[in-house]
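The structure that follows is given in the form of structure tokens.
Every protein chain but one is kept in place in this view of the complex.
When the chains are written out, they are named A and B in that same order, and each has its own residue count from 1.
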Amino acid sequence: MSYDVPLAPGEQPEDLDLSTVAEHGFPLWEVFVRAKRGLSHTHVGSLHAPDAETAIQNARDGYTRRAEGVSVWVVRSAEIVASDDAESLFEPFEDKPYRHPTFYDIPDEVGQL
Amino acid sequence: MSEHAGRARFAAIIEADEKVEPRDWMPDEYRANLIRQMAQHAHSEVIGMQPEANWITRAPTLMRKAILIAKVQDEAGHGLYLYSAAETLGVSRDELQEMLHSGRQKYSSIFNYPTLSWADVGAIGWLVDGAAIVNQIVLQGTSYGPYSRAMVKICKEESFHARQGYSIMMALVEGSDEQKAMAQDAIDRWWWPALMMFGPHDAESSHSERSMAWKIKRIKNDDLRQMFVDQTVPQAHYLGLTIPDPDLEFDEETGHWRIGEIDWDEFWRTIKGDGPLNRERIAHKVKAWEDGRWVREAATEYARKQRARLGKSA
Partner (left out) sequence: MNTLTTRTPLATYVVRHADDNVILGQRLAEYISRAPELEEDLAVANFALDHIGVAQHLFAYASAVEGDGRDADALAMLRSEREYTNLLLVEQPHADFAEVMARQCFFDAYQVLLWRRLSASTDETIAGVAQRAVKEATYHLRHSSGWVVRLGDGTDESHGRMQHAVDRMWRFTGEMFEGDDLDREMAALGVGVEPADLEEEWQATVDSILEEATLTRPADPYQATGGRRGLHTEFLGRLLAEMQWMQRSYGGLTW
């Protein structure tokens, strides 16, 4: 495929050192866009910017060119605290069907409930 | 999570056609393979700005000029989305750019060809973006979440790119003899490079098989190329243009267009760095980056001063 540029015969892939995250240049910011009033801000991607004001402007130009947003949030990526996504964190909720309305059989005659 | 459990979970995610997300355990080779592909994809978008930017200042009408600016701007945006997706895997954009500048990472070879006339802008939109879309629609189903999401967004935006290219070609073939000749010359030069965008035959693609197994890649090179040929040949005929392939013929049995053999020497030569404009494209990019160094340093220094000032007043 076009973006998977093949290695020429005898060519080795480049070395990627993944042991350290070298952040030089502008810091990374995560971008959240509110598509329209009444909706939540949703994560759309990230960008680089030297400061918050520039990050907002870059988010506007980078992520709302087709009027996708009415408001943006930017957060320094380094400031995000993420869950470790371990199975023990969320899967225990999967076996509690009684929290969902479809768990209960109610006769039609009862009407809206 | 132990590596053993992680590996099992990763295998289950791939098996179930679910998406792998940044913080999941994943094999080092999967990570490296993805970084490489996303970086190359991002580099392609960014280097791909140049051949079209070459015609912005000479676009024949204000409307065409505006459309072309919007398109080149989208390419910058798509580069941004893709670097952003790659950065979720623990590399920085600066590192990736440095690998582009030093030639350690590549970009799609198509952008090493020159844009010599206005018709080339049309041909790029129609053929190059057309080929890219065939690729990218499939890549929406790729197994890595951030890459897949970037593809969804890019596909949505890119649908206008191929159409504006075709609309340029339509205007040309409906125009003067000179314009028609310009259109034919463009397809003569862009047809084969566009087919090369799909990469070598799968049998010769060293890491194709593993990418398929990991569902980074979903359809084989030759199959994607065939999809592109089948959709594009009738479009060329509609324009009244001749496809520069004497062996091209419709196979009634399979319902597919059969093409002649691609010049693989040219393909590998361009990939290795000896296409028409490999050096110039990188030189342009490196110059912009070096010319901007003092700006980036200044912005970083200003941000530092601002933080210090805020700290003092707080």
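General remarks:
The working rule: a contact is a pair of C-beta atoms (placed from the backbone, for glycine too) under 8 Å apart; a residue touches a chain by one contact, two chains touch by 3 or more.
What you see is a predicted model, and the numbers here were worked out from it, not measured in a lab.
The chain omitted from view is touched by exactly one of B:35, B:154 or B:168, namely B:168. Only one of B:14, B:39 or B:59 touches the chain withheld from this view, namely B:59. Touching the omitted chain from chain B are residues 46, 49-50, 53, 56-66, 69-70, 72-73, 76-77, 79-80, 83, 118, 168, 171-172, 174-176, 178-179, 284, 287-289, 291-299, 301-302, 305. By the touch criterion stated above, the residues of chain A touching the omitted chain are 26, 47-50, 53-54, 57-58, 60-62, 65.
Throughout what follows, only the chains that are shown with their structure count from here on.
Between the Cα centres of chain A and chain B there is a gap of 23 Å.
Note for the complex: chain A touches chain B at residues 1-9, 11, 13-14, 16, 18, 21-26, 28, 44-48, 50-51, 54, 62-63, 65-66, 82, 84-87.
By the touch criterion given at the top, residues 1, 9, 21, 23-24, 28, 31-32, 35-37, 40-41, 44, 70, 73-74, 77, 80-81, 84-85, 87, 89-95, 99, 104-110, 131-132, 135, 138-139, 150, 153, 157, 197-200, 204-207, 211, 217, 221, 224, 268, 271-272, 296, 299-300, 302-303, 306 of chain B touch chain A in their complex.
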